[in-house]
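The other protein chains are all here in position, but one chain of the complex has been omitted.
Here the chain labels run A, B, C and D in written order, and each chain numbers its own residues starting at 1.
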Amino acid sequence: MEHIPAPAIDFISLAPALILSVFGMLVLLMDLFAGKNKNLLVFASLVGLVLAGVSAFAPKALPVVSFGGSYVVDHLSVFFTLIFVFSSALTILLSIEYNPRNGIRAGEYYALILFCTVGMILLASATDLIMIFLGIEVVSICLYVLAGIKRGDVKSNEAALKYFLLGAFATGFLVYGMTLLYGATGTTKLAGIAEVIHSGQTNSDTLLLLGTVLLIIGFGFKVASVPFHMWAPDVYEGAPSPVTAFMAVGPKAAALVAFYRVFATAIPEIGTTWDTLLMVVAVATMVIGNFGAIVQTNIKRLLAYSSISHVGYLLIAIIARNSLGGSAIAYYMMAYAFMIFGTFGIVILLGEKNSENLEIKNYAGLGVKQPAIALCMTVFMLSLGGMPPFAGFIAKFYIFGAAIKEGYVVLVVIAVLNSVVSLYYYLKIVVLMYMKDSERELELSMGPITLAVVAIAVFGTIEMGLFPDPILQLTQ
Amino acid sequence: MDGFVPLNHYLLLSATLFVIGVLGVLLRRNVIVVFMSIEIMLNAVNISLIAFDHYLNNSDGQVFSFMVMCVAAAEVSVGLAIIISMFRNKPTVNLDEFNILKW
Amino acid sequence: MFGYGWLVLISPLLGFLSLSCFGKRIPRSIAGYVACATVGLSFFISLILLVHLSVLEPENRVGGVQAMYTWIDSGQFQLDFAILIDPLSVFMFLIVTGVGFFIHVYSLGYMEHDPEFKRFFAYLNLFIFSMCVLVSAADFFFLIVGWALVGLASYLLIGFWRDKPSAVLAARKAFVMNVIGDVGMLIAAFMILETFGSLSYQKVFESAPGMFLANDINVILITLFLLVGAFAKSAQLPLHTWLPDAMEGPTPVSALIHAATMVTAGVYLVARCHTLFELAPFTMYVIATVGIITATFAGTIAMVQTDIKRVIAYSTMSQLGYMFLAVGLGMFSFGMFHLMTHAFFKALLFLGAGSVIHSMNDEQDIRKMGGLAKAMPITYITFLIGSLALAGFPLTSGFFSKEAIIMASYHSAMGNIAFWALAIFTAGMTAFYSFRLFFTVFQGDSRTPDAHPHESPITMTGPLMILAFFALTAGVLGHWVDGFLSPVFGGHAEHYEDGFLETIAVLVGFGGILTAGLLYMVPSDRVAQLREVLAPIHDILFHKYYVDEIYDFLIVKPVKAISVFLEDMGEKKGVDFAVDQVGVQVREVSKYVSIWQSGRIRDYALNMVAGMALVLIFVAFL
Amino acid sequence: MLEQYIGATVMFIMAIGIACGMVFMTSVLGPKRHFAEKMEPFECGEKQIVSPHQRFSVKFYLVAVLFVLFDIEAVFFFPWAILFKKLGMFGFVEMLFFIIILGVGLCYVWIKGGLDWE
Partner (left out) sequence: MELLIFYPLAGFCVLMGLGVIISSSPINSALSLIAMMMGLAGVFVLQQAHFLAILQIIVYAGAIMVLFMFVIMLLNLKSAEEDTWSIRPQNTYVSVLTGFLALGALYKIACVISQAKLDSPAAVPDDFGTVVRVGTTLFTDFVLPFEVASILLLAAMVGAVVLAKNKID
């Protein structure tokens, strides 16, 4: 009966995930007895998130490798943990006022968001194919349910069905890609894979290549890059607004960091094979994202297409594959989180008791009626377009810097042209707000907490635009 | 046993099953059958996992396949829950009738 | 250690923001005081900076860069929010905020019954802020930011009376000329970044001497493009036509922008980048020649102008010519000294003219004025002091600064007889036209019987008196200015003593004043006779050498013809069509992209598989 | 290698044999009286021709889902049961977490009313 040695586990580096899952279960149980008012649940989940955020800084000497190389906590994953905790906290804040108004009474909503965040945190620091697969699945399962949580609404149902079916379909490809990668290199650890490729004794190069292609397809879907983006506009429009905002930031960032880790650490050596492919995908994503957004009349669909085009810019950082790319993605996602939560805060503010007023023409004349909110919306729109004084500009600046350092100048030129096109539909809303006058009077539901979220977002967008250094140091 | 069934036979079997699964998803209109074809795809993945595991003689692949089964089970339960909650609103399983969200 | 230096910039900015954002809520009177208070605070802090600097020994006064934090840092290019506190920038702070403060107080009275009182003060504060940014920039990036902001502020202030079409035209003209200067500056900045790899003054000026020997083509090109910016901003010869038209704006605007601060930005630029200019003697020579030619050119036109503000405007252009002459000859501290004295007496003259116009209920034509001495004693005396200083009357501030430049024009290394001769001739003309203006406005009998001039209120005459005091006593500060600025320019500008030339300069000054007195003091027809004799010359001068007409003929008409041609041929069918088509096609493509989203899951799955197939083919047959 | 499966295959054949045998015997020996009600396909006691929407009840589905999920959990126990002696304390704690998490799930479902039949 020889004793099987236990693997080295460093619990401190695992702290955020542990805390959040405990709080998730706590919220789940509290919901059984909470009955009508959900504030207690909200409070508990926020406390959980704050604790998790604080504990993310607990490990002293980064990077900490545990579980035999399948779980690495380094600067990048700590920063992404912050992004995830931050975005789910804002989602919960946004949904405090949104849920009762739109008939979402399920208490499990908050528990599912916490579980989803656990999945994302694990994904951020997973360096093992199985771990990445499970992380993506936890995130996806929670999102399938969250998308369809508004049971009465046919749209939310259809969104959940579409997201589920296409998600499962893409997971098939993702897993098949991982299998081929495992088969070709013999190990599931990313570091192991990189080392095997480096030493050149992969079992067969075709399997490796096929596996990479299938991985691009699998990750491509999760990140909504072009050939696999079709689900995004419908699901963003169908799902409840706080969930859409959450989906646009959290899971996308998690998928991106997994995408980056696999492609930039595991298989950079064979980069020459897949970077042309990724470049085509990136350009197509930018172009289709921008062009799709131009004729949109529904604000959520417009933001869906715009988030697709932002993925195009982020793919450039993955193509750049240097360490600068990693911190560029991190910085971009934090800036993106501020912008998207602010915009969706305002979208929610505009919703009334009966209708959510998602049509863009409802924004006409906002500049006159609500100058402060209109100003915030302008800040977000300009920042999303990448105008200098705001966070969007600096974020894009660093990504393009990373790409140029690797010599992808043509790619950057196309990206810049695309962000110019994107300015058109961002400023279309600003023009509507200030230049046109509103034909029908709509009284805004001035929820104090949603306003607080918008305020935090505006502060963040401006602060990250003018003082990028403190946050940048965190990503290095 | 002289297992001389070469690896690529298993890979070919897994690839054909995978393609059958994909065709099922594309061509069938019934939600449940589409769902089953996705299960076929996951099974196909399991075959190649085991085949590689056998070829490399370590058991990572088998744990991976075990996890794939676990995920498949979770997916099935959530998926069918979605299908049922959808069935409540519109008593049809024909995929093409779900097109409110478009353009 | 100069952390509080930022306050000089921030207080006018806060003034501008508070006036423009919360304008509706602030009552009129408080708005005025807020504006004056912010500029006053900046002036006070500049004084503290001055004291703080003069306490330190000369060598560690230079290079006091106060970096707030790094804004953009990617690879070798680094850019940070920073201001440079050194004797030159504090010197300019003092002039800008000092004269600015007096003019703010003055415009409390002048703009009393103007409906858009608050907007005026908001723009004034914006101007002071942008000038401070320009002057305190620690790198070429923020210099250009300040340069553009100043151009914008002058556009807003010149075109302040929006309903006056001529004002709007003048504002647009000024802005176009400024933009031409900005383009020159931008090209220079790109070249600097290319050759030195950085935009910050410190790196550029330390590495410049080592990298280039004198008259190297890159340095010459860089300095020439910088010169384009300087000449546009300081209205030197090729780009000067906007300054006289800029008189359309309210008089305090002309006093502040077109006398004391903005127009001197060009001189400051040359002084700030003296290491670059010293490396390019050819450009220095160009500066000197253009300076002195502009001085003479403007002097001649000023002699025949009939609008009170245009006379002073041309005299500003002429004095700027002197400053550029001094700076071109390498006498940077003399240039700055003349800049300071000129700021005082020119602001005094403009404010005096303003109070004259104010009392003659907005009449600007001097031929309709006369005999105001008795009605407006304070304005009379202060205007006299101003004219004496402008003419360079001994012991006034103008005398010391102009005399030093005239001496240098002969004795300095690059000085020669031609410079000196033109300088002396222009000095005479300056004396003549300044007293021609003085006598026609104040002496003799009033030419408009029904006008009943009255002295302006204390808020207007107070600043006049203070500025008059400075115009008189500023001359003494010559040595202190030279000493204070020497660490920046590395060495003193020698002061040439030459009795003979000095006496000639004084005599020429007296001559000018006497001829003006003869012609205009005693009402007689002498002026009419002289005009017939010199009719041809008079017409040329009166029509400003027909420069505007030449520009019109050479540039504006052909451009119009081409544009008319292009209008119907190119525009309608070519460009307009193309632009519309782009818009239409883009909408088509995007409509197609959104229609492609058919809403059916199986189509999405099909597209995914199609994408996969393409990818597989791409890889399989790669 | 395959001999070990002899036992399993024999057991498999026996099961199929008994099942088919019973079906065969009933059809052969049983009395055959054909009348309307008997010919109807048996549907767990539910009447046949009824609009699907009305009789749709979800408790069948809930039971099935919980069966699937707890079945997976049980499957995790098999390898643990064999190895827990060798894994020692670490294995025990590991499984403890697993059970706690799924225990929470169980009480959630139980209190939520997922398990009760009506």
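Throughout what follows, a residue touches a chain if its C-beta (ideal position, glycine included) is under 8 Å from a C-beta of that chain, and two chains touch if they have at least 3 such contacts.
Bear in mind the structure is a predicted one, so any value in this text is a computation, not a measurement.
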**Prompt:** For the chain that does not appear here, which of the shown chains does it touch in the whole complex?
**Reply:** A, B, C, D
**Request:** Mind listing the chain D residues that contact the chain we can't see here?
**Result:** 1, 5, 52, 56-58, 60-69, 71-73, 75-76, 78-80, 82-83, 86-87, 91, 94, 97-98, 101-102, 104-105, 108-109, 112-114
**Fill in**
chain C positions in touch with the non-displayed chain are 598, 600, 602-603, 606-607, 609-610, 612-614, 616-617, 620-621
**For chain B, the residues touching the chain missing from this view** = 1-13, 15-17, 19-21, 23-24, 26-30, 32-33, 35-37, 39-40, 43, 46-47, 50-51, 53-55, 57-60, 62-63, 65-67, 69-78, 80-85, 87-88, 93-94, 96
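We take it that only the chains that are shown with their structure count from here on.
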**Request:** Decide which interface, A-C or A-B, involves more C-beta pairs in contact, and give its chain pair.
**Result:** A-B
**Prompt:** Hey, how far is the Cα centre of chain A from the one of chain C, in Å?
**Reply:** 51
**Euclidean distance of C-alpha centroids - chain C vs chain D, Å** = 90
**Asked** When the C-alpha atoms of chain A and chain D are each averaged to a single point, how far apart are the two points in Å?
**Response** 39
**Asked** chain C: which residues touch two or more other chains?
**Response** 594, 597, 599, 601, 605
**Asked** Which residues belonging to chain D are in contact with no fewer than two other chains?
**Response** none
**Complete:** Listed in rising order, the residues of chain D that touch chain B in the complex are 1-2, 52-53, 56, 58, 61, 65, 68-69, 71-72
**Asked** Can you list the chain B residues touching chain D in their complex?
**Response** 1, 69-70, 73-74, 76-77, 80-81, 84, 87-88, 91
**Request:** Enumerate the contact residues on chain B facing chain A in the complex.
**Result:** 18, 21-22, 25, 31, 34-35, 38, 41-42, 44-45, 48-49, 51-52, 55-56, 58, 60-61, 63-64, 67-68, 71, 74-75, 78-79, 81-83, 85-86, 88-90, 98, 100-102
